[in-house]
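Just one protein chain is left out here, and the rest sit where they should.
Read from first to last, the chains carry the letters A and B; within each, the first residue is number 1.
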Amino acid sequence: MNDPDPDKPRTPCSGNCSCSGGSPTPSDPIGNPGGSTRRAVLKGIGATLGVAAYAKALAPLTELTQQTSMDEFLQKHYKELTKEELSAVLERLTRETKEQYGADVTIADPKPREGVKFGYALNLSICNGCRKCAEACHLENNHDRPSHQSYIRVFEMTKGSMDFEKGDVHYDHPVPQPDKYYMPVQCQQCEHPPCVDVCPVEATWKEPDGIVVVDYNWCIGCRYCEAACPYHARRFNWQKPEIAAAEINPDQSYLSNRIRPQGVMEKCTFCLHRTRNGRLPACLEACPTGARVFGDLNDPESEIRWVLANKRVFVLKEELGLKPQFFYFFDE
Amino acid sequence: MIRVLKQHPVLAWGGLVILVSLSSLAAVWAQKSLSTAEPVESATAKKTHALHPITIKPGPDTPRLDTGLKDSQGKAITAACSTCHSTTTPNPARNTAHDLVQAHAGLNYNHGNLTCLSCHNAKDYDSLHLADGRRVAFPDVMTLCAQCHGTAMRDYLHGSHGGMNGYWDLSQGPRVRNNCVDCHDPHHPEFPLVRPVLPPRDRISVPAEH
Partner (left out) sequence: MSDPSSLDAGAAPVPAKPVPEWRQYVRFLRNALSQSVEGGWKFYVWMTLLTAVFLVGANAWAVQVRDGMAVTAMSDHVSWGLYIANFTFLVGLAAGGVMMVIPAYLYHDEQMHDIVIIGELLAIAAIVMSIMFVVCDLGRPDRFWHMIPGLGKFNFPVSMLTWDVIVLNGYLIINLHICVYLLYKRFRAQAPDPKMYVPAVLLSIVWAISIHTVTAFLYCGLGGRPFWNTALLAPRFLASAFVSGPAFIIVAIQIIRWQTGRMFGEGAIRTLVGIIRVTILVNLLMVVSEVFVEFYTGGSHTSAAKYLYFGLHGHSELVPWIWTALAFTLVAVLLFLQPGVNRRPVILNTACLLAFVGLWIEKGMGMIIPAFIPSTLHEIVEYRPSLTEWKVTAGIWALGLMIYTLLIKITINVHSRKLRDASGARTVDPEDALSIPSEG
């Protein structure tokens, strides 16, 4: 926007490209010992054309300044923002949402509650595969509309098998089918999250309440975390999310459901903008069967603790040793 | 030359690879062992102040039969069950869906081996009854369900069956829970088949190739 030097922040590489010996037009015209005048003129023309071609080739980068402000470019890591800086960031994000999406939203930053550790359990006996949870996630978290993005993928599994290879996410027939059961998969909020380990810039970390979050304004988009995650829990913003103003969920937070920028990772946060304020996650509220159980693992009286103590509970890919905080169970 | 290459470099390279691997793994391991320290289980959610309630949605009001007629203002005319049943003697033999006649014809009925009078109260059609004969008002229907579906009721009471809305943390807000019959039709309690929503798309919509 009011960027004094619009080119600079967006072209960390272009400088590199054009100077590291690429064009036959070094910034050093002196170094032409013994060359004839005609040759010098030709070189001059070549140089001018070369520079013009570079400028033309990289022109799309300048259009980016419409999306990225200087403040965003220089913004510090979430954990290093002072209270004042954070509120300035939230204010800027609110303003940018209005400018770019035309929606009035509130972007808060609820902090983890001391002593609370979130856990989630899912009852495979009663999940009917309606994908209402995936849809609720899509709406709650302001996902890109055309791609049907959602943090939850529901697998239609064949009874008698836990093999995902026999599973199908694209099923489109009335559910539940008699010979099938349904397995929604989302971020398992691992105790030892490999996605956090691999991030080169600490743009993702595990919060004290167990939720693995991403600083969307710090992520560089290398997608190493996406390669590292064994649960297909992470999503990349392959382009700027498209969402109509009227459909935007205005109740947003910095670390969860605010509209993500292009080119960064995102993931399920157990709806921390809701759950840190005591509310249930959107996917749980949408579940018509009550297959989802959410609560505080540190509270021995909580529903989730009752499930862990009384049901046949398992976690996905336990052999990887990542200690998911997301559990599956069966009735009876 | 090749013979030399075959002998020494293997040792030299192998040693170097081992060195590099060891140092990196040691670093990762150090980090892991640091993070294995489990968080201390602290006294959680303070329950000192009053908790918000969990409200279970009440069952249906005493049902009335739609006669199909409209009154002068266009409102449907309904009749209490007892309107007919006070003068009709129930026929306990009619227990399958296709047996049912008159107002009950076409009722989708499929609930185990139960008969109408297992739940409906032959002496008072505006209420229900338990197996031991005690009367149950329609809004309290869950008591009736629970007498057979004990495990489901147990799960329900522990929050692992049945939809809900509101707050997981009752110190911050109330919770509203579905009644059994909000989701299960008592006459055919099996959960109905539904059309799934929002099929996933694997590729984001790609703009025209550049």
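Criterion: a contact is a pair of C-beta atoms (placed from the backbone, for glycine too) under 8 Å apart; a residue touches a chain by one contact, two chains touch by 3 or more.
Keep in mind it's a predicted model, so treat the numbers as computed, not measured.
J.: What are the shown chains in contact with the chain that isn't displayed?
T.: A, B
J.: Considering the whole complex, which of A:A88, A:L124 or A:V169 touches the chain not shown?
T.: A:V169
J.: Using the touch definition from the top, which of A:A227, A:A245 or A:A309 touches the missing chain?
T.: Residue touching the absent chain, from the options given: A:A227.
J.: Pick out which of A:L90, A:C219, A:L255 or A:V307 touches the chain that's been left out of the picture.
T.: Checking the options A:L90, A:C219, A:L255 or A:V307, the one contacting the hidden chain is A:C219.
J.: Can you tell me which of A:V201, A:A244 or A:V313 touches the chain that was removed from the display?
T.: With A:V201, A:A244 or A:V313 as choices, the missing chain is touched by A:V201.
J.: Since one chain isn't shown, list which residues of chain B touch it in the complete complex.
T.: 1-2, 4-6, 8-9, 12-13, 16-17, 20-21, 24, 27-28, 31, 202-207, 209-210
J.: Which chain A residues touch the hidden chain?
T.: 9-10, 12-14, 16-17, 20-24, 26, 28, 30-33, 35, 50, 53-54, 56-61, 63-64, 68, 73, 77, 153, 155, 163-165, 167, 169, 185, 194, 197-203, 218-224, 226-232, 234-240, 261-265, 317, 320-322
Rule of thumb we're sticking to: only the chains that are shown with their structure count from here on.
J.: At what distance in angstrom does the C-alpha mean of chain B lie from that of chain A?
T.: Spacing between the chain centres: roughly 29 Å.
J.: Flag every residue of chain B that touches chain A in the complex, lowest number first.
T.: Going through chain B, the ones touching chain A are 28, 31-32, 35-36, 39, 41-45, 151, 155-156, 158-169, 171-173, 175, 178, 183, 191, 193-201, 203-205, 207.
J.: Under the touch definition given earlier, write down the residues of chain A that touch chain B in their complex.
T.: These residues of chain A touch chain B: 114-117, 121, 123, 126, 128-132, 134-135, 138, 144, 146-150, 153-154, 169-172, 174-176, 192, 197, 208, 238-239, 275, 277-280, 284-285, 287-290, 293-296, 298-299, 302-303, 306-307, 310-311, 329, 331-332.
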